[in-house]
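Every protein chain but one is kept in place in this view of the complex.
Chain nomenclature is as follows: A, B, C and D, assigned in order of appearance, with residue numbering initiated at 1 for each chain independently.
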Amino acid sequence: MLDSAKTETLLEVNNIEVIYNHVILVLKGVSLNVPKGGITALLGGNGAGKTTTLKAISNLLHSERGTVTKGSIQYRGARVQDLSPEALVKMGVIQVMEGRHCFEHLTVEENLMTGAYTRNDGAGAVSADLDMVYTYFPRLKERRKSQAGYTSGGEQQMCAIGRALMSRPETILLDEPSMGLAPQLVEEIFTIVKNLNEQEGVSFLLAEQNTNVALRFAHQGYILESGRVVMEGPAKELRENPDVKEFYLGMSDEGRKSFRDVRSYRRRKRWLA
Amino acid sequence: ELVIPDLSYRTGPYAAGGTPFSDGYQDYFNLLNARDGGIGGEVVRILECETGYNTEKGVECYESTKGEGALIYQPLSTGITYQLIPKATADNIPMHTLGYGRTSAANGEVFNWVFNYPANYWDAASVAVNYLLDENGDDLDGKKIALVYHNSAYGKEPIRTLEALSEMHGFELTQLAVDHPGQEQKSQWLQIRRERPDYVIMWGWGVMNQVAVQEAANIGFPMENFIGNWWAGAEHDVTPAGMAADGYKSLNMNRVQDYPVLDEIKTLVHDAGNAAGDGSNLGSVLYVRGMYTAMLAADAIAKAQEIHGVSDVTPPMVRDGLEALEMTNARMAELGMEGIGPEFSASCQNHGGSGQGLVQQWNAADGVWVPLTDFIAPDDSVIDPLIAEDSAAFAAENGITPGCL
Amino acid sequence: MSTDFLYGIEVIINGLMAGVLYALVALGFVLIFKASGIFNYAQGVMALFAALTLVGIMEGQVPFSHLINAVFGADIHHFGWHVPALLAIALTVILMIGFAWAVQHFVFRHLVGQEPIILFMATIGLAYFLEGIGDLMWGSDIKTLALGLPQGGSRWVEDITAGLGGDDFYGFFIDKLDMLATLVAAVLVAGLIVFAQYTKQGRAMRAVADDHQAALSVGISLNFIWVLVWSLAGMVALVAGVMWGAKSGVQFSLSLIALKALPVLMLGGFTSIPGAIVGGLIIGVGEKLFEYTIGAPFLGGATENWFAYMLALIFLVFRPQGLFGEKIIERV
Amino acid sequence: MLYREAGDFKTSYHADSQTFPIRFDRIGFWVIMVIAFLVIPFMINDYWANAIFVPFLIYAIAAIGLNILTGYCGQVSLGTGGFMAVGAYACYKLMTGFPDVSIVIHIVLAGGITAVVGAAFGLPSLRIKGFYLAVATLAAQFFLVWLFNKVAWFYNYSASGQINAPERFVAEVAVTGPNTAPAAQYLICLVFLTFCALIARNLTRGTIGRSWMAIRDMDIAAEIIGVNPLRAKLTAFAVSSFFVGIAGALFFSVYLGAVEVGEAFGIQKSFLVLFMIIIGGLGSIFGSLAGAAFLVLLPVALKVVGVNVLGWPTDLVAHLQLVIVGGLIMFFLIKEPHGLAQIWRLTKEKLRLWPFPY
Partner (left out) sequence: MDMRNITLRFGGVEAIKDISFDIREGEIRAIIGPNGAGKSSMLNVISGFYHPQDGKVWFRGEKRPPMKPYQVARLGIARTFQNIALFEGMSVLDNVMTGRLTHMKTNMFWQALWMGRAEAEEVANREIVEQIIDFLEIQAIRKTPVGRLPYGLKKRVELARALAAEPKLLLLDEPMAGMNVEEKEDMSRFILDVNDEFGTTIALIEHDMGVVMDISDRVVVMDYGRKIGDGTPDEVRGNQEVIDAYLGVAHE
């Protein structure tokens, strides 16, 4: 397990604020560090601002009429806020968007090939990577010739992740990779994440709702609540934290509760007003 | 001060026609100002308003200029004319629609405030047929004539007259409609190629003219048997087809030639930097027509000043002048434009003039329109009943009792 | 063979040729729609603008002379030189690329991710804008294209086919310009198909059409792709403008040819390059044949405009995405 | 603080669903109504009526109509010009066929006839969607214009193919024909606009409006939750055409007095009305009015500035006008794709937060 203090910080987000539509303030000062070669998890409830944070980093906010109004974002020490998304991809930062976003009319294989758009290391390397993706996701190989729009939700999710891998990234911003995937596949995807991280040295920043799995695979984590970081630390520590345990892992002192029994129990406790 | 609005169009699909007309119209008044200090000592003030050939803008132009004391309107658009006829009538301002607008306005007893001399569309159709009669030894029996027309109110104007004439003279009439704007006329010209009519008459405007001339050339139709009406016979209608357009004919109601007045305009207006446009249209077909229109209006104003004995005339006085207008060859010569139009005299009954027109032909090598004939008279026996019928219908629909003012 | 039948065939051949001319305009639409989901209403005005520019450059007109004269009281019109046709074409192409860049940089870059109708509206705004600029730059009179393109019916075709029918059959009429247009269109279409289907940029272009955000997220530069397709569309517009302008002179009405291309587009599918051609052919033949057999004899003629749309409409009822359009994906 | 919303609590669902839930807006609304009905008629002259107010009111009706179809139900139509023509010609035939019946009834009936025609042309919308539908509506546009041009019965066999509005009266006051007072023209259009706006508002806030919007936002999901797409789309076409038909009837009879179909109701008209709703704001009745006002006023204003103030040649101004209108459209879309109505809403949202920036 990596210790953030010792390793080089790859991506540094410094106290950023994001406003949508000039009026809706969503991030109220978020700071985080993604160390090189680490897996960083970004946790938090619905609407906490995870997606917004990721989009702010990858500069995709612009097309949603969102703007970063304060703070700075640095990648390898260089300010990247004003770069275009494609420049970031060229620098090795790629985002897998929440909700799949496959190119509906392209076939699965063409979708994967678009991931290699920014590469110019020859067709051979690209097709080798294509094979690699197919070995990770055999289901995609079966469906390679069908239009992505007609594949099932899970297949689309694999396609989106595979597409990102095709760009040979250095850092991947993963937004809710487990959403809508069968449990087996969730494990698989996280195993792939781990492999990539360990073997290829890819760094990850992943936004997840599935706290359980996320904290199992991540090295460190941040917890976001209504646009603020409320807790951060190594994943192990977070897992042990009683609050996290109760609210994010669904475990109370007595162990895991059945969903049948939660019933109309307790109101939520907040760290911050 | 005499206020003359000029509802022009120098933009939009018909700009190529609207621009020279408006240049000629304004330049003539500018000449009067420069040379004579206006009309009867009153300076002419021109209010130009761009309509873009669009009826709503035309209405806006009318409303915005009428308050300034506009004396006479000539909107150069049949559509706008129709809108303005009731309005101008109610406001007691005369309109002059030369060779366009509502044909039956020639009946001055119904349309007291509208003048369309020297000729109208029905006259034009008749003039064309009379010309062909002349060419064929007064016999068109069994000849085939095709009418290619813009599929709009304007284009449909000659149909009734031509139908009546075809019955009278025994020629066969084929009607070919071309939809606006008229970029694509393959079907029509293929049909002409199949049926090989002896003559083609065209009622076109805008891009339709250029394409028709080109297509006629493409199918090898003899240009000298192809006659456009007077809105299909300007320089820009034939130049895109280049040499292929040589020999194409068209009607005109104003002879195009070198007039002394053009030289005066050149020196007194253009060289003095007062040209209405960029000066390149001087002497072109539509420029001369605009100038001719202005001359008629100016003369009517002069006439009004004479009748009423004041120089600062009002619109109703101008109407009187228009109704008392008398265009003689001598007068035209005096104005430096000898033979520019037919002789005619207006009256309360007759707001339509003599209806005469001439035929001109395009000489592509020299790039000029050459008048071929003298002014030809229409067949009033056909046209007068049609006018009487249509104006009576209008009078009935609008509760007008025909009569003189 | 009966004469009527032969003339029917002639109508069909000419319909096909007319269809090619429509398709030339439709191609520009397809390119932009395919790459950005933008329904570019300005395509017709672009054709006008390109043709105006070509003529203006060839004749050495001073751009904006009218405006300059009005504001500064000057009196300038021409530089007094004539530019050879090929050089003028090259210059026009460069200008159209500049235009593509400007459109992208000042307008569509700011509209990424908006709904299609908003983008469509923006192109109408663009059409007005460009029309005004075209007028200001080169004047609104009718200009003659002196490129020396062939004109007139082909005597050769006429002579060899005249023998097919009786005395009242004069041989097939085929316009030489139309033949040239067909050739040009064939080359264009072949080139564009290869581009869209088999190149990396082509694939990226289709990806962009599907999902702007996702395309951005994988590092496709929307700007680059769009400048590329707008440039291509500008060149297609130039070709269309030249072909149509050769018939009618270069004038405002050229911009209205867009309306002839819309049914073609609809029938062929907004996203299909071959569709534009096939659609053009069907529309061309359909409307001419209808006018020949029913329109002119029974309905008083001038039916082509609406018939083209009706024909396309009927096709659409059976295939809502057009003949070759990408299937509209309906899933929940 | 000028604009307050806080403290304005609703105690019943009735109060909550009223048109102007906020008192401030309600007062503003009544002030505008009083000015519109009681002040302007006494001040209006021919120029203001014919150049600005009457076209504005009529276009506003058409824009509301199109907004129902496009803004609320999501079906883009480019056939507005054609449908206005149906209204105009229906009105003409009724006026000349039944001269003794009140023109108000004629105009409403003209709307009804247009609704039927509109619904008929709306049938393909079941299969055809998006821009394909937009282009398909052009079939209606071209066909209708051709029809009115070709079939002489529609223009009572007049020689020129033009139709002229005969003089008609409402309560002894001429509202059509050459002797109409500007105030009469203005008032009849205003009354129609008020009614149309009210009806539109009522329809869009209730069940039917919600089924339209559901179809607009996601037609498949709408069908699965129980919206009958056939019904929703056809009613939208019909209601929309009803308004557009009324606008066409007024346009012909009260405003222009004489029209030729190709020129007055050509495709340009379809685009113009579409512009209005997009600039004004899709799915907003206020937006329809704002868009109509904007596009009627802008050219006039530009002309006044260019020709009367700066004294430039008219053609130059007309060209510049194209450039400016086109440029402004793009500028607006970039700044606020959802139109003037959205600008208004965001302004209110900001005012609510005032004096804090957000």
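In this text, a contact is a pair of C-beta atoms (placed from the backbone, for glycine too) under 8 Å apart; a residue touches a chain by one contact, two chains touch by 3 or more.
Being a predicted model, the structure only gives us computed values, none of them experimental.
Touch with the chain omitted from the figure is made, among A:Ser31, A:Gln209 or A:Asn241, by A:Gln209. Considering the full assembly, A:Ser146 is the residue among A:Asn15, A:Ser127, A:Ser146 or A:Asn195 that touches the omitted chain. Annotation: of A:Leu25, A:Ala87, A:Met179 or A:Met231, A:Met179 touches the absent chain (contact as defined above). Only one of the listed residues, D:Ala152, D:Ile220 or D:Leu310, touches the absent chain: D:Ile220. Not every partner is drawn; the one left out touches subunit A at residues 20, 24, 43-48, 98-99, 139, 143, 146, 150-155, 157-158, 176, 179-187, 209-212, 247-250, 256, 258-260, 262-264, 268. Touch with the hidden chain on the side of subunit D covers residues 12-14, 17, 199, 202-203, 205-208, 210-211, 213-214, 216-218, 220-229, 235, 239, 283.
Everything that follows uses one rule, which is that only the chains that are shown with their structure count from here on.
Remark: subunit B and subunit D have CA centroids separated by 37 Å (rounded to whole angstrom).
With centres defined as mean CA coordinates, subunit C is found 45 Å away from subunit A.
Centre-to-centre, using mean CA coordinates, subunit C is 32 Å away from subunit D.
Among the residues of subunit C, those touching two or more other chains are numbered 66, 135, 140, 300, 302, 305, 331. Counting partner chains per residue, subunit A has no residue touching two or more of them.
Remark: subunit B residues 10-13, 15-16, 19, 151, 175-179, 181-184, 186-188, 190-191, 193-194, 206-207, 210-211, 214-215, 217-220, 236, 239-242, 244, 278, 280 touch subunit C in the complex.
Within the complex formed with subunit A, the residues of subunit D that make contact are 346, 349-350, 353, 358.
Partner subunit D is touched in their complex by these residues of subunit C: 39, 66-67, 70, 106-107, 110-111, 114-118, 120-122, 124-133, 135-136, 140, 259, 262-263, 265-266, 270, 299-300, 302-303, 305-306, 309-310, 312-313, 316-317, 320-322, 328, 330-332.
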